[in-house]
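Removed: one protein chain of the complex. Kept in place: all other protein chains.
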Amino acid sequence: MSSPEQWTHPEPDAAPAATAAKPTAEQVIAGLRATDEGGADLVQLLTPEGERVSHPDFDIDITAEELRGLYRDMVLIRRVDREANALQRKGQLGIWVPLLGQEAAQIGAGRAMRETDMAFPSYREHGIAWTRGIKPTDLLGIFRGTDMGSWDPVEKRFHPYTIVIGNQVLNAAGYAMGQKFDGKVGDDEGEATMCFFGDGATSQGDVHEGFVWAAVYDAPLVFFCQNNQWAISEPTERQSRLPLYQRARGYGFPGIRVDGNDVLATLAVTKWALDECRHGNGPILIEAFTYRMDAHTTSDDPSRYRLSDELEMWKLKDPIERVKVYLVRQQWADSEFFEGVEAEADALGEELREFCTNMPDPPAERIFSNVYAEGNPNLEAQRDEFLDYVSGFAGGEH
Amino acid sequence: MSSPEQWTHPEPDAAPAATAAKPTAEQVIAGLRATDEGGADLVQLLTPEGERVSHPDFDIDITAEELRGLYRDMVLIRRVDREANALQRKGQLGIWVPLLGQEAAQIGAGRAMRETDMAFPSYREHGIAWTRGIKPTDLLGIFRGTDMGSWDPVEKRFHPYTIVIGNQVLNAAGYAMGQKFDGKVGDDEGEATMCFFGDGATSQGDVHEGFVWAAVYDAPLVFFCQNNQWAISEPTERQSRLPLYQRARGYGFPGIRVDGNDVLATLAVTKWALDECRHGNGPILIEAFTYRMDAHTTSDDPSRYRLSDELEMWKLKDPIERVKVYLVRQQWADSEFFEGVEAEADALGEELREFCTNMPDPPAERIFSNVYAEGNPNLEAQRDEFLDYVSGFAGGEH
Amino acid sequence: MAAPTMDRSAAAAPASPVQTLTISKALNLGLRAAMEANPKVIMMGEDIGKLGGVFRITDGLQKDFGEQRVLDTPLAESGIIGTAVGLAIRGYRPVCEIQFDGFIFPGFDQIVSQVAKLHYRTQGKIKMPIVIRVPFGGGIGAVEHHSESPESYFAHTAGLKVVSCSNPSDAYWMIQQAIDCDDPVLFFEPKRRYYEKGEVDTTAQPGKLFESRVLRPGTDATLVAYGPMVRTSLDAANAAAEDGTSLEVIDLRTLSPLDLAPVFESVRRTGRLVVVSEAPSESSIASEIAAKVQQECFYSLQAPVLRVTGFDTPYPPSKLEEEFLPDLDRVLHAVDRSLAW
Partner (left out) sequence: MAAPTMDRSAAAAPASPVQTLTISKALNLGLRAAMEANPKVIMMGEDIGKLGGVFRITDGLQKDFGEQRVLDTPLAESGIIGTAVGLAIRGYRPVCEIQFDGFIFPGFDQIVSQVAKLHYRTQGKIKMPIVIRVPFGGGIGAVEHHSESPESYFAHTAGLKVVSCSNPSDAYWMIQQAIDCDDPVLFFEPKRRYYEKGEVDTTAQPGKLFESRVLRPGTDATLVAYGPMVRTSLDAANAAAEDGTSLEVIDLRTLSPLDLAPVFESVRRTGRLVVVSEAPSESSIASEIAAKVQQECFYSLQAPVLRVTGFDTPYPPSKLEEEFLPDLDRVLHAVDRSLAW
């Protein structure tokens, strides 16, 4: 097959992009303000400096153990992300979609879910996958081209990655309607659904229709929009005049903006939203205000469209660092703990590399399998003819 | 061809719908409240009783002559509507889409436009068509099946009727972007676009995308939603939790609810909105709160899904009566005027009947014409073969 | 079939097992039987509740099964299909009504990208037992977008199954079989034939869903049609018989997968084939049939496969549909050309 590199570097002969994009001073200012400031409505419980702050509506009691768990989740999933990114660079994956910078948004949201809840991801939700008990190795096939995700979506209550922007929002609305029709909504034992999408996705008709459906059917659905400030090369300003959480206003359900780099705030807000949904008060929109620290995918070159200053600024808001500072300051974790997590991360990285480089290519007949649940004689004939042809070929014929 | 009647009466053998739909008492109350009350934000300048009231933000100086003109417009277009409806009953049209009850919404909006403005209708906008100088007879072909509208949309600045719900909203957004790109926006001489759609349409993805585009490109576009309380058999509650004008909140542009049975208020609000757009402050959403007094189309049987009480209530809010009362009370019009308008209506009805019954069927080659602007040799061959076949047939062959 | 295979005759059959019904009534009874047999079967669409659908195919179902099983949805086709996907994942078997053929396109993306692919994407872990009902075709004097024949788009889409019924018995049984099927089925209903009548035996399934059927045996040439054109083809065969020409008529019933074995068999005998369809011909199901038959019956064909179809134009204003739609004369003209080759 054509090598993944071709995909990664669309123009093999081209010189590297000359310089970083150079917007006007005005644009810089606008750009920096837009991505940096979450605004007055931003829900935050742990500042970038690791200070615990309180919030009138959303607060959370967290134990040392729980917070250590969240820290560990974030470190491990970041390591998975960096390893996979490196595996792509080595030609072991065709492409990778980095989550770097969005660990708190995903771990916070994911850990707010119960096992009985259901999740519909987009394609960058490696952190959510982790919280649903999906092995990181189960993600690799998608990006290596051996499968389209190998977990069981029903068992894990984690839908396949959806690549067509917005599609999964309607699918999630339908699922949540089903939860309600099944009588699983109305008390604390209720079920709920979460749906993940990006800032760019909010422009798609399907996302709107998902809002309409969920509102009209009172579906137990939490819309979780990770506003990472960019849709590939387009800043959020190209999708909306208003902060995205305010979109909910027009539909008659709550919209909340949370600091998506604050795992505590994200956990608190998402838990609340899920609880509202289980009790029958859905849907709810959460905008997690965060930042895509890496390229859109390994095929992307962000230097063409954004300034490194922006990145530098967001580094100060790192989702993991602030938790570490807080854990240390509270004396909730010692260096042994941190080293232990590092060691776990190393082992996980090793496992990932090992697994990836040994992944077998799928057999050719896989092309034809599972197109239909109940078969298709014409396709079976096509398959048989092809396999005959291939085996004739192998036998040295032709 | 199959007779239009077949279309009109889907089930020839079926007994007439047994009884009117019988909702619960609760539903009745809810239903009546929902369709009757415009709420506190409703902009009104002329009450159903014909009292002129003032409004802090939207008011209008109207001369006697202008108001007589609006009255005349409404009476004439209602006559057109009733005649066409009758023509359908006589089998002269395959179907008709009545505007009965929406005269004020359409005449108010239409008369607010300037010649240089552009309009994108849905399929019920006979009143808007009238204000754009389209002859009512030009509408008939659509419903008789001889053409798809015979006016020149560019010359009249009135787009063809759009039947696929929501499509025209994006088309209008694009046109309005073009007005802006052409430098025609920014001062009192600016151009603007109006787009018409129904309450049901607000659920469609295209309408949302039209909102997104217009907002992001500051397009000079007035979204004019005629909330006639029903999308065929579905009440507005099936589309939204909130009053529809509030949908605009989530996009960052104004949304206003106007009494769509009040031609003065509709004129005032629409003029204001268009002016905002010409000056570069678009887009704006107007919800005209009105009522579909007749069936959805001549094929529809509203007794299956709504109560006659509702209709009775809305009769008290008739858009034409209140203007008549006001004209009389102000002594702006005398019986000579009213009789004159009646006579004009009679003549128009006569013309319509005459025209309709004499409409020639289009020639068979029309099937093939104007599929492409620059032709298609394969299609031309197909046409020639067919015409040969037909003429051979005519010659008694076969 | 994975769905519970209850004995439906007991639950759903009216007094006499054999009745004369219209296609529309047969569909209505078939839907009712499917809802009675399996509580997971739900209906979704615009105006299908109180109104019973603009064609009344779902008449009475909301009254009897409630608003949670017969959903008057918001007005958006992507929403209908997209939420049906989620409901299917949750274990429901949604039956979506698209009000008219021309309004399926806002839902096209969800059909092509999700409905058709989820089973493949998940290697069978997610099934998509969704039926999308589409009243299709022209001949009813309607305005634009209400008379289209979009079935070829779906036949071209791997992962979907596409069927069309042509008579009340098939309408009654095929809709139930489609609902039982664990694959997504596009179900095309010949709207101009909704009020044609025929006998329906509600006690015995007359055959399988994905099978074509020879409706009338013949020896001189073969006609293949589906949906509304089956009637036209049978009429043509009747007329031809009066002239001494014996036409075999095959009702395709399944458009994807195509079941062409009976067609091959027939063409090997007759040597001539005319495919009849309302849809424009370019890159269509009719093209596929011609492509397959010329390959399978290369030495048997005494004339090329001919197609009698709608023209490659948008559907015209309805005063022209009589010319646009294949009729008895155009079919016979093609037969004549084939016989004269």
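Think of it as A, B and C in the order they're written, each chain with its own count starting at 1.
The working rule: a contact is a pair of C-beta atoms (placed from the backbone, for glycine too) under 8 Å apart; a residue touches a chain by one contact, two chains touch by 3 or more.
None of the values given here were measured: they were computed from a predicted structure.
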The chain left out of view makes contact with A, B, C
Which listed residue, C:222, C:256 or C:270, touches the chain dropped from view?
C:256
Per the touch definition above, residue among A:60, A:86, A:164 or A:325 touching the missing chain
A:164
Which listed residue, B:73, B:103, B:209 or B:276, touches the chain dropped from view?
B:209
Take the complete complex as the reference. Which residues in chain A touch the chain that isn't displayed?
1-4, 6-7, 10-14, 21, 94-95, 123, 141-148, 163-166, 200-201, 203-206, 231-234, 238-239, 299-301, 304-305, 361-362, 364, 366-368, 371, 376, 378-379, 382-383, 386, 389-390, 393, 398
Footprint left on chain C by the chain that the document does not show:
102, 105-106, 108-109, 112-113, 116-117, 120-121, 144-145, 152-153, 155-156, 158-159, 256, 258, 280-288, 290-291, 294-295, 298, 301, 303-307, 311-314, 341
Listed in rising order, the chain B residues that touch the chain left out are 120, 147-150, 152-154, 159-160, 162, 164, 167, 169-179, 181-182, 205-206, 209-210, 212-213, 216, 369-374, 376-379
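As a convention for this text, only the chains that are shown with their structure count from here on.
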Rounded Å distance between chain A and chain C, as computed from the means of their C-alpha atoms
41
Distance between the centres, which are taken as Cα means, of chain C and chain B, whole angstrom
35
Rounded to a whole Å, what is the gap between the Cα centroids of chain A and chain B?
44
Chain B: positions in contact with at least two other chains:
203-206, 238-239
What positions in chain C touch 2 or more of the other chains?
73-74, 76, 78-79, 106
